[in-house]
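Note that one protein chain is taken out, while the other chains of the complex remain in position.
Note that the chains are named A, B and C in the order they appear, and that numbering of residues resets to 1 at the start of each chain.
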């Protein structure tokens, strides 16, 4: 029996240059489309009458970038998703997920790619609803103090000492669900990013969980247009080096930046009066 | 308001050597643990009384590997997950996800790492149920013919020609849910892997969707202990090179192996009389 | 017969926090050490009397970070390399290669990792000489116009049309050799990076080779302390999308950002009165 299914074109790489006289602007996206609906036939019999080619989805991305421009990634995603639902009767739902890479202006037509984080947008459009999620990934933040971890339970396998001063570092992966499918997404994104960052910076942390909740709730308190925030925060461990064999003290100065294993803290912070999500939204 | 949350230690790398006289055996795992339950306090107030350190989870992985041995990854995962639920009252659910890397024997104590695919196991244990999922990732399969794609709808953005002979290639990412938390997981895995592979090989493919359904249903027909199969199959496009500028024919002989974009086909095949999953199971 | 050989500890990850009251500073390095000298015995007979453990090299990195501080990566590399040559009689040459990751200050003890490029330093110390190389990798630059490629030879396999307007993009990987092992490396690095970037921005490019030479020679004209510059510049192709099937023009507005293949342009620009390198220096 065929269960849930979808298909699409993943990772269409689009660079869109806009020319305003000699001054150019640049948008650099990685666009993934996934469609679902009445698609049983191709699975069961190989009848492709309903299978719009994934190559067509790619073409549509490029053609729409020319015809309509790109704008904010949430808007471009909605444009594409609505198109597939509106024009293909067998398509009941379209998800468009976009990574947006930032570039710093160096001159009228010159740019340097920023690598500090990637902006995300993911929209889901059906006949019944439109759901918009924004997000960020790869934002690495570190506090070199103002973080402790103590008061935890100890079982027979616990050897970790308590600490009142440690490095707290993470690579923020965050998604937030908008209450509405329209809005000023550029402004909203910038403010949400700022809220996440400033909450990390300003929270005296008893645990990364506490920092997570602070980050999520700060976004909600700053941005009325956002219904809930989902955070996945790896605890990028920095281990204090034992320098005592060399007769050296190490007063939180010299650390090993660890690779694996790492703690992973995941949680959602929700506005209590927000309507529930129309569909699974953060993976 | 705090919504769904969990935390744990990700990617604990364990190599377990078993010595039977001069002949050694090797198990090579990457173990991730995630716990959930009554964890609101640490998020809201920084009270860590319920937060078993993720460092302890790591220690437990290594200690259990010694005390109990490892066995099949599904079994080792269950052992760990049951331990956390049984011993930490605030923990209501434990998920343990394991990657198992294969090694080929070269001698009594010598091995070469296989790189052709990775075996997966993911278990979820609560007071009410135990759910076991097995899987494979990174298994790259290719048919150099016996694949076509035609009869699809054409809109104004469709330029793809129909084809009756193409390369079909994918990197299989599959998960399958077991009906029971006990069984011969070694035998089941080997047989499921064989069923996936032989279905790919033996299906004359009208679409990758058809191949996906064939792979999933073949697993179910061969393995009564499996309730459902989830497949995510990237269509690793091989583009026929246009050699006509060089007065050369190209009768499906010379291809570009493309990187991005790629088609992505995702679907589930379910045994119609199987009980539903106790919890979300395949991501 | 044993030929050239060396050994060492690669990728020691060091984070060094310096505390000036409440204001902290952060250095984040990846340090690799390679020693060579009278090391035949261990290869030929397993006699390790001359093999300082690579674990000791790692310890030395951490201990020196505490004892001496880190400073500029060139200086820290020299400190380490001199130590190994001075204290281990069998060691005739020490190479220390360092990646330095940048962090942006967010507060007195808060930082965000920059991801836009990585600073490099590589020093080679022997009894006879000291050679210092600085560099940068991962700096992605793009001009959306002011680049052409025409006038090239055509053979029977040439299909590329000439163009007078294209995107030129690259990920700069550059190394430059200093004339002296002392100097103001912080200032030199910042100025060299600026010279590379501004030359890329300001060169009307007939080929990426021309841009490469302009970048290298601009560094030399700006920085008397630098003897030569080695650049490896991938041509990150941006392909103009053919939108004519959709009755759309594409006047250098919509591009595919390609992954593979890519052009790769490598070249050295040398100050003609500079002494030759004491040893191979840029790989």
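Here, contacts are C-beta pairs under 8 Å (C-beta built on N, C-alpha and C of every residue); 3 or more make two chains touch, one makes a residue touch a chain.
None of the values given here were measured: they were computed from a predicted structure.
**Q** From the list B:38, B:162, B:253 or B:280, pick the residue that touches the absent chain.
**A** B:253
**Q** In the whole complex, not just what's shown, which of B:141, B:174 or B:208 touches the removed chain?
**A** If we include the chain that is not displayed, B:141 is the one touching it.
**Q** Give me the chain C residues in contact with the hidden chain, please.
**A** 1-13, 32, 34, 39, 42-56, 58-60, 63, 87-88, 149-155, 157-160, 205-207, 209-210, 212-213, 228, 230, 234-235, 260-272, 283
**Q** Determine and list the chain B residues touching the chain excluded from the picture.
**A** Here the touching residues of chain B are 13-19, 24, 26, 28, 59, 62-63, 65-67, 103-104, 106-107, 109-117, 138-146, 167, 197, 200-202, 238, 241, 243, 245-246, 248-250, 252-259.
**Q** Spell out the interface residues on chain A facing the chain that's missing from view.
**A** Residues touching the hidden chain, for chain A, are 156-157, 159, 245-246, 259-260.
By our rule, only the chains that are shown with their structure count from here on.
**Q** Once the contact rule is applied, which chains count as partners of both chain A and chain B?
**A** Touching chain A and chain B alike, sorted by label: C.
**Q** Between copies chain B and chain C, what's the superposition rotation on C-alpha atoms, in steps of 5 degrees?
**A** Superposing the C-alpha atoms of chain B on chain C needs a rotation of 180 degrees.
**Q** Which chain is most central here if centres come from C-alpha coordinates alone?
**A** Going by the distance between chain centres and the overall C-alpha centre, it is A.
**Q** Nearest whole angstrom, what separates the Cα centre of chain A from the Cα centre of chain B?
**A** 23
**Q** With centres defined as the mean C-alpha position, give me the chain B-chain C separation in Å.
**A** The answer is 38 Å.
**Q** How far is the middle of chain A from the middle of chain C, if each middle is the mean of its Cα atoms, in Å?
**A** Distance between chain centres: 30 Å.
**Q** Residues of chain C touching 2+ other chains?
**A** 245-246, 259
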